[in-house]
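Excluded from the complex is one protein chain; the other protein chains are retained at their positions.
Entry: chain A
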Amino acid sequence: MLGEDDDVFDSVTWESPSAPTYDAGPSAPTGPGFRQSTAESEPGHGPHDPKWEGYLITSVKDPVKELADTKDAYVSYLVSAKTNLPIFSTPNPSARRRFQDFVFLRNHLSKDFPACVVPPLPDKHRLEYVTGDRFSPEFMERRRADLHRFLQRLSRHPTLQRSTLLRAFFESTEWHVTMHQHVAHPPGPEHTTGVIDSISDTLLNAFSRVRKPDERFLAMREGVDKFEEGIVLTERLWSRIRNRTNDGTLEPGEDLTGDYHDMAVAVQGLGFLESGITDPLNHFSNTLLEFSALLRHTTQTTTDPFLIHLHSLLQYSHANRAVLKLRDQKQMDFEELSDYLSGVTSERDRSYLKDRVDALRGADDDRSRVEKMRKLDAKIKELQDAVQTAHETSDAFSDETLREQTVFQYAKEAEMKEMLGNLADGQMEFYKAAMDEWDRIIPIIQRIRVDV
């Protein structure tokens, strides 16, 4: 494991890993998350166009209950990938990981890459834990699908797909060691607690707004708002339809599934009364029952996964929104610092002027006044550096955010394609099956011979 430290530090090194060109801003480590863009401007590629170095296709499979029958029982999942990225040492890495490992991966990626939209993980605290049924096949499968989507989102991100931590997640045979080292030596320098932090803390409050709003980001923000609005509304309405179709219980309930079940029973009852057509009516009753079962089936295999995906996409978009917000904060840092600087500068200028006036008057050149001036100058110098840094941070973050939005757009489109495609497939499957079912019954009923 020699050189592991180095590996961690310059994991995604397409830029010189050491000697940052400027001081890190508050909570803005020099991860490649926002440094990359300043360096990357290849011909044929706009400065904000993301670029994929290769592919990484991931999958989460085969949940297995480990240490069963002990109180430390947990579920492990087989994570595997196919890739041609040079950072990976094998094209088919795979490992078994548990949910906690995913949590670690996510937390550290989001810390290391603040400008990247790191996808969220499904909520750990769910009812299944309370009822103690987190080892049920349904729960494990649901979580597997969630984790699968999480890794898929990571692997689709041009920066994150090349992060050392993700590589280690797939490749490391000693993941515990990796985790430990990563915590001990994060890829960015320690946060510098300097003047900026204290100033920022005092100046920034929750109500402050960006004073010179950037049109591009306003539009972006609006786009995100509308997208989320669309998702939320769709989710709400579709859930309503879902609950009318099948309320999720296996028992016939207050839904269409239950209605058709009850109608099947009623038609069967009619068949008992009408002795001459008992048989065809029983067939008809079966068709109604089958239709009820199809409604339930399509709810479980199409509607529910669709709704889960929709919700997950909404949370992914929340993560995207958080990055946009962080960018605003960087800009505000810069704006507030600039204000502060200009305040201090004007104060010094006034003092200077006063000095000069006093000097002309031949007044006493107090040593304390000189000291004060010196102090002010030093502060100005410090602030100028800070403003410079904040400016660069803000600009870099803005550039990175623009690029990130494009990345997210790609991810969004791909997911919408998958989501809507699955939905359409499921609907088509349902309607086809139901159509066959109804088609089958028509000739059976038509065969009833009756003279009027």
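The rule is simple: a residue touches a chain if its C-beta (ideal position, glycine included) is under 8 Å from a C-beta of that chain, and two chains touch if they have at least 3 such contacts; residues count from 1.
Everything below uses one rule, namely that contacts and distances are computed from a predicted model.
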Self-check item: Among "PX domain-containing protein", "Cytoplasmic tRNA 2-thiolation protein 2", "WD repeat-containing protein 46" or "Electron transfer flavoprotein subunit beta", the UniProt name of the subunit that does not appear here
Solution: "PX domain-containing protein"
Quiz item: Which one touches the absent chain: A:75, A:145 or A:344?
Solution: A:145
Practice problem: Pick out which of A:73, A:183 or A:233 touches the chain that's been left out of the picture. | Solution: A:233
Self-check item: Which of A:218, A:241 or A:353 contacts the chain that the document leaves out
Solution: A:241
Self-check item: Contacting the left-out chain in the complete assembly, out of A:66, A:174 or A:262
Solution: A:262
Practice problem: Determine and list the chain A residues touching the chain excluded from the picture. | Solution: 52, 55-59, 82, 84, 141, 144-145, 148-149, 152, 155-156, 158, 161, 223, 226-227, 229-231, 233-234, 237-238, 240-241, 244-245, 255-256, 259-260, 262-263, 265-267, 269-270, 273-274, 276-277, 280-281, 284, 287, 291, 301, 305, 410-414, 416-418, 420-425, 427-428, 431-432, 434-435, 438-439, 441-442, 445-446, 448-452
